[in-house]
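Missing here is one protein chain; the remaining ones are kept as they sit in the complex.
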Amino acid sequence: MKKLINDPKTVVDESVEGFGQAHAGHVRVHTDPLFVTRKDAPRAGKVGLISGGGSGHEPLHAGYVGYGMLDAAVPGPMFTSPTPDAIIPATIAANAGAGVVHIVKNYTGDVLNFETAAEMAEAEGVSVRTVLVNDDVAVEDSLYTAGRRGVAGTVLVEKIAGAAAERGDDLDGVAAIGQRVNDNVRSMGVALSACTVPHAGVPSFELAEDEIEIGIGIHGEPGRHKIPMENADAITQRLLEPILSDLAPAAGERVLLFVNGMGGTPASELYIVYRHAAKVLEAAGLIVERSLVGNYITALEMQGCSISVLRLDDEMIELWDAPVNTPALRWGM
Amino acid sequence: MKKLINDPKTVVDESVEGFGQAHAGHVRVHTDPLFVTRKDAPRAGKVGLISGGGSGHEPLHAGYVGYGMLDAAVPGPMFTSPTPDAIIPATIAANAGAGVVHIVKNYTGDVLNFETAAEMAEAEGVSVRTVLVNDDVAVEDSLYTAGRRGVAGTVLVEKIAGAAAERGDDLDGVAAIGQRVNDNVRSMGVALSACTVPHAGVPSFELAEDEIEIGIGIHGEPGRHKIPMENADAITQRLLEPILSDLAPAAGERVLLFVNGMGGTPASELYIVYRHAAKVLEAAGLIVERSLVGNYITALEMQGCSISVLRLDDEMIELWDAPVNTPALRWGM
Amino acid sequence: MKPTLDTAWAVQWLRLAAKVIAENRMALIELDRVIGDGDHGENMDRGFSAVLTKLDAEPPATPGAAFKLVAMTLMSKVGGAAGPLYGTAFLRAASAVGDAAELDSNTLAAALAAARDGVVARGKASVGEKTMIDAWTPAVDAASAAAASGATPAALLAAAATAAEAGSVSTDPLIARKGRASYLGERAIGHRDPGSVSSALILRAAAQAAGEGA
Partner (left out) sequence: MKPTLDTAWAVQWLRLAAKVIAENRMALIELDRVIGDGDHGENMDRGFSAVLTKLDAEPPATPGAAFKLVAMTLMSKVGGAAGPLYGTAFLRAASAVGDAAELDSNTLAAALAAARDGVVARGKASVGEKTMIDAWTPAVDAASAAAASGATPAALLAAAATAAEAGSVSTDPLIARKGRASYLGERAIGHRDPGSVSSALILRAAAQAAGEGA
């Protein structure tokens, strides 16, 4: 394992410290427990929006702290949900009296820790609503599993709910639009290589030189199945099929197409995937109204990508286009 | 070799096609020959700014086409300079009568092809100035080599010269500020792994499991020397030493600190490097006035990073902060 | 063998648990790497290291206080799924034993049952779903049977640990229905659930602290 780190035990603390220094104009880093807030949090009258989860998915979540997106983020240890003792003060720091929305990716650990934190924050007088993100269609039968995972759709939920909070929607309103985004987004990923968690020191799974893993999540966990390597167009098709069959958009509907890099894939390859994905969607009669391509939610240095399709409506488009100013997503200001 | 591509021969064309679709609001892609222009190029009265070079360094250069930065970019084949037949029409497309500045990274191929193109564009009545970027202190004795390479400093030259062009500086003025940035920036890189050029199919050099390559460029070429793996702080120190000894900034001077990912390194690691680099600079009495951290000029999926230090003055800070709106760098609008 | 266990036992349990978790850190990481995300050993070790520090800083006055200390520490240090689950388990055990200075076999059996019920309340898993419940439920059953037959606390804990170990082994052929391994479907078959292993290690430490060898 070769990594630009000093010690597996200090990776998250040192990384977030550096992040805080590099983006001192946007964020403030709180230590012990570790969480990140908007420099100007809490913003009077505004519903607070927070998210968190295991580290290793950068820029998620701390990279989305700022105007028009998150008020606070809680980075857990590598690939491990943060604990209530960090989520609670982050919730309180994000609360300006209008309540706080927790955006939680659907993993047992995240759900349990945020649940506990929400209860305890409520006990301290903060109204909390939770939006559970579960957009990963790779998890087929949610009756027999912990349910669909939250993956790349999280970024879209955070952006759009964040814009709703920024324009002044109330607590239930912000939670409702976040929920609507989640209900309308589906994702699916592929890995060409695994990733290595610093404290484990070996890759999270094995792939032969001519194998790829279809339906991976963002924690280096194996996916639906291994298949022999295929070309980019064929892989793109494979990822889009379950998305489209599950989302079942009608011809003429507008969508946002999001091709996300897992951390170790060159941008040029993401655009090759985007190119064919846009073709497939257009052939299905859909209108690709908005796009996002890049490393927005990663699994360390994993090679691979995910595709997400979000069914848009006028309000979502307006909120997507609204100004955002965070370290990792910025436009309009 | 596993890559999200269809065919090594079509990588660049398909990738740029996808890029053009995903960023149709910013850019227009011209094919045969291949180049990318600002959607609204040429902009009346404005000096045109263009750059280009081998592909595989994305988002460089096409990702920087847009308001406040480049008017056109010319992507060559993978790691191979583009040819005059593409550079010439890009130059003409960027010319609004005020002339065009070529930003050229110092490699024999880039220099020769841009030189030919500049001559021929001049022959067609376009005034051309060239800024040669050569910030890589890994190339020690430029008397006995092709001279220092142009690496990450290129992004800073493009941003700052681009802002000067946008505010209305004339041809010589834009070239002069670009030259000033180049004169004040130094960079040095490290690789933890090599990268694989699609048409070659094997990694560009070999590194043992406990070796790293110090002083690499951005083409998968070997660097100054191999050393045994070290921790992030030690590597950071090693990269900064030749930068500081060559740039020789005085205590109290303001600098921009740029930690650039080579394509396959997680953002969390770049921030760990940033953290220590900022410490070293502050210990040297320097003021880290501006920062940039991320994958801005890459070598495909190489793991590693480069550090650049730019000595700032008031005008450079003003131009750095000026609004920019490109696919890969955006703020203020 | 003593008919009751006291605070010294509880503290010794937690120290032994911390030791055995540290020793098995890489083994738990490896199990979790195969069917999860490779952090279980790291998480548990971080949590129990913190427990050691806390035990030194604020020595608990009763077994219940020791359980509460470990509950709060694991809840705030472990993270992931295991943190809240173990945290709830120890919190419920603390409630079950109250302020008692000495725990007899019946109280111990009740505490183990309360702990298990706490994990079920949070995680909604039942036996056969390839989670730590596959270790806890046989352990609780063995403890109840031991208490009913008048066994000493030490014998009861030994029986519980042995049952937990067997329960952990029984997860090998299962498909997971809860937690991260559930995403794998049939690919989880043949691999042991890491949480069931850590559970068995912790229960074995309890028996050892009570004077029962491995």
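All chains are identified by letter, namely A, B and C, in their written order; residue positions are counted from 1 within each chain.
The working rule: a residue touches a chain if its C-beta (ideal position, glycine included) is under 8 Å from a C-beta of that chain, and two chains touch if they have at least 3 such contacts.
These numbers come from a predicted model, not from an experiment.
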item: Missing chain: touched chains present in the view; value: B
item: Residue among B:3, B:186, B:219 or B:330 touching the omitted chain; value: B:219
item: Selected residue (touches chain absent from view) among B:19, B:107 or B:296; value: B:107
item: Selected from B:200, B:229, B:317 or B:333 as touching the chain missing from the view; value: B:200
item: Sole residue of B:81, B:265 or B:308 that reaches the chain not shown, by the stated touch rule; value: B:81
item: Residue ranges of chain B at the interface with the undisplayed chain; value: 33, 54, 76-86, 107-109, 112-113, 115-116, 138-140, 144-146, 149, 197, 199-200, 202, 204-205, 217, 219-222, 224
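Quick note on the criterion: only the chains that are shown with their structure count from here on.
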item: Chain whose Cα centroid lies at the greatest distance from that of chain B; value: C
item: Chain closest to the middle [Cα centroid of all protein chains]; value: A
item: Interchain centroid distance [CA atoms averaged], chain A/chain C, Å; value: 33
item: Interface hub residues of chain A, defined as touching at least two other chains; value: none
item: Numbers and ranges of chain C residues touching at least 2 other chains; value: none
